[in-house]
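Every protein chain except one is present and positioned as in the full complex.
All chains are identified by letter, namely A and B, in their written order; residue positions are counted from 1 within each chain.
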Amino acid sequence: MSTEKLSRRDFLKLTAATSTGAALAGLGPLSSIAAAQDQVELTFGRHWEAAFRPRQAEYDEGFMERHPDIKVAITYNTWADHNNVVPAWAAAGTLPDIIYVHGSRATPWAHEGIIIDIHDIVTADEEFNVDGMWEESVRLYRVDGRIHALPYDHGPIILGYNKDMFDAAGMDYPSEDWTMEDMAAAAIELTDPDMGVWGWDGRLDLGNGGGGFFTGAWGGVHMNEDESEMTMDTPEVRAALNHWYNLTHVENAGASGTEMEAFPNSQPFRAGVAAMGHIATWSTPSMRALANFEWDVAPTPMGADGSRYTGAFGSGYGITPTSDKPDIAWRYLREYLSLEGMIFMWSLSGRGSPARPEGLEAWLSSDPAPPSGRYFLEAMFDYAVTGPPFQSLAAAQVSNILTREADLLRLGETTVDEAIAAIQEEGQAALDEVADM
Amino acid sequence: MTTRKRKEDVAWYKSTQGRRAIGYMLTFALLVPLGIAFMLPFFVMVSTALKPLKQVFAFPPTLIPETVQWQNFPDGWYGHGYVDFTTCTWNSLKITINNIIGNVVSCTLAAYAFARLKARGKNFFFALVLATMLLPNEALVVPQYVLFNRFGWLDTHLPLMVPPWFGWPFFIFLLRQFFLTIPEELVDAAKIDGAGHARILLQIFIPLSKPALATLAIFAFIGNWNNFFGPLLYLRTPNIQTLPVCLVQYQGAYGNTEWHLMMAVATIAVIPVLLIFIFGQRYFVEGIATTGVKG
Partner (left out) sequence: MLKRKSRPISASAKREERIFYLFILPWLIGLVVFSAGPVFGMLGLSFTDWRISLDDLQFIGLENYAKLFDDPIFWTSVGNTLYIVVGRVVFGVSFALLLAVLLNQKVPGIAFFRAVYYLPTVTAGVAVALVWIWIFNPRLGILNHTLKQIGIQGPPWIFSKTWVKPSLILMSMFSVGPIMIILLAGLQGVPKELYESAEIDGAGNWAKFRNVTLPMLSPVLFFVIIISVVSSFQNFTEIRVMTEGGPGESSNVLIWYLWENAFIFLQLGIAAAVAWIMFVILMALTGVQFWVGRRWVYYEADTG
């Protein structure tokens, strides 16, 4: 690990920068300057599983060496509980200076005053290259046009495949010019009920990440651009969902919902019983840790008209209103989320999906990156769109409805028509309720 | 039933030994298969604790690990050098022992009062005990957190260690129900001997309520040992965290959970609970039944 340790020189440029002062003048006392002698404690509430903490600790040690006046103190929540702990912190006024913000929480948390508007700080900092981040990723944190948090990771959903299963069947690997029909045909051929293997993982994700994987290929979208209308009840969405339904429940080439849940967080593709499945950069480390087979990735298959589309999503960090030192918090984030910071944290470590193109490029040579990992980069450049809902205040409610109906479809407990009608009606009602908020 | 047969005519299955043997067989016929089913979660935990991570997710899942990886136990305890399970365990132990003592003392007093003392307003206060038991805890998470913040107790063990000294409705109710089954004659006899309520409580109720107190202690132990959301919310500094909070530090997003290490530590964490249970349970047997009604 130490060979990858970030060189001090990489940060010299950033550290020397003082141009943030102007933007911060309006935000409160410049505690960093006022108390240069004393150490200021910067608190940071986030989650990382134990296995990734050495990396974070190494980063923070480096940061504290570069900034002896700052002491970084992290509170680790679990991934599952972070979103439940933060509201309690917010209600009591005990939020740390910086918090982890999942892309789907940015709008509600900004609305509830859990994270502050950092637009001016970010844009006034000439050394911090916000334009060097994927625009699709920054979009998640723009609330009413102003930046309220910044992404650290963002990634597209593309096609993963089990090379061993294709080899055993003597079939060609998925190619760049595959259409959804090609994928379905291959999936049907690779399915062997007696062996308990499926051609397709069966996943149906209508929400943030995988939202566009199927529907996009038919030119359908689940919601309009500004998330005020549900657009489920269209021939395009219907055709896409029918295609998925047919593949999974009629041809039985996709593992049904019940098969997917043999273990929590388990996916038939990762478990080696489905030849193909969704894959995002953030799930490559667990693929590497768990998969007992050779695997690679291919572009998301095209629609019949040759158009390509997929969903992308990610997470970021925000500064809280309780923080009495947003300037110090920004001094941390501007380095943490700089290209150098991202390369150290997410590219070289193999963790994946840094929110900057050069970061993703650097990740390609890391251990968990698959041989054709470049397709992730290509997807981000060419066709991945951040999956709704995330702008509406009713995003959580709509996501809930989307997940619920996708679940029922996977389990064969509802029909495509019923699911579309339910999402359209209930989703629209939820959107209407917040229309004037 | 009135005419007794002579001993040699009694069929084997009606004889004392025969009846006992049939009783044994019936009992075992039920206990053994159900017992196997009840051990399943524990087996899965231990078997996961012994597997390499790749095997945890292997299809189809297996109960017997193909290769046994003992290294999970030291690795799990080491916590990548960033989760200190020795400290977590020590914290949990300290909090748990304090809370058991606090609960036993405060709840015994209140339960005795509710079971055996006459006072105006008693029914009202007992209704309050019940009412506080009925409130869903999940709803009180945020207001309680706000309250402890006002007390300045956050990031200390105080929110976990002080309230148990002030009773716990569930335990008060439990002990009260047991105290109600203690024969009135014993109390009357003691009163005639001039014993006050403190003496009646200490010399009659507590010795006669060993099963109930053992039950309470076991519940308090398990409840506090496994308490998760409270410590997660109240404690921030790593070296004051408790075992369940440290345990979930192995959980990650997108399948990045090291189940094998988590289960290894969970297995170690269950051992004290099991020991307490195995040694504690004999107090159920040595309750009123064997100490007898001595008065």
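In the analysis below, a contact is a pair of C-beta atoms (placed from the backbone, for glycine too) under 8 Å apart; a residue touches a chain by one contact, two chains touch by 3 or more.
Bear in mind that the values here come from a model prediction, so they are computed numbers and not experimental data.
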Which of A:364, A:385, A:408 or A:421 touches the missing chain? It is A:408
Sole touch to the unshown chain from A:69, A:112, A:182 or A:361: residue A:112
Where subunit B meets the chain that is not shown, the residues are 1, 23-24, 27-28, 30-31, 34-35, 37-42, 44-45, 48, 59-61, 106-107, 109-110, 112-120, 122, 125, 128-144, 146-147, 163, 165-167, 170, 172-174, 177-178, 180-184, 187, 197, 211-212, 214-215, 218-219, 222, 226, 228, 244, 247, 259, 262-263, 266, 270, 273-274, 277-278, 281-282, 284-285, 287-289, 293
Interface residues of subunit A toward the undisplayed chain are 83-84, 87, 90-91, 108, 112-114, 196, 257-259, 261-264, 396-397, 400, 404, 407-408, 411, 413-414
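Everything that follows uses one rule, which is that only the chains that are shown with their structure count from here on.
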When centres are defined as mean Cα positions, the distance from subunit A to subunit B in whole Å is 41
Subunit A residues touching subunit B in their complex are 47-54, 57, 75-81, 85, 87-88, 91-94, 196, 262-263, 265-268, 270-273, 280, 282-283, 285-286, 289-290, 292
Given the complex, residues on subunit B that touch subunit A span 53-54, 56-61, 79-83, 141-142, 145-146, 149, 154, 229, 232-233, 236, 238, 248-258, 261
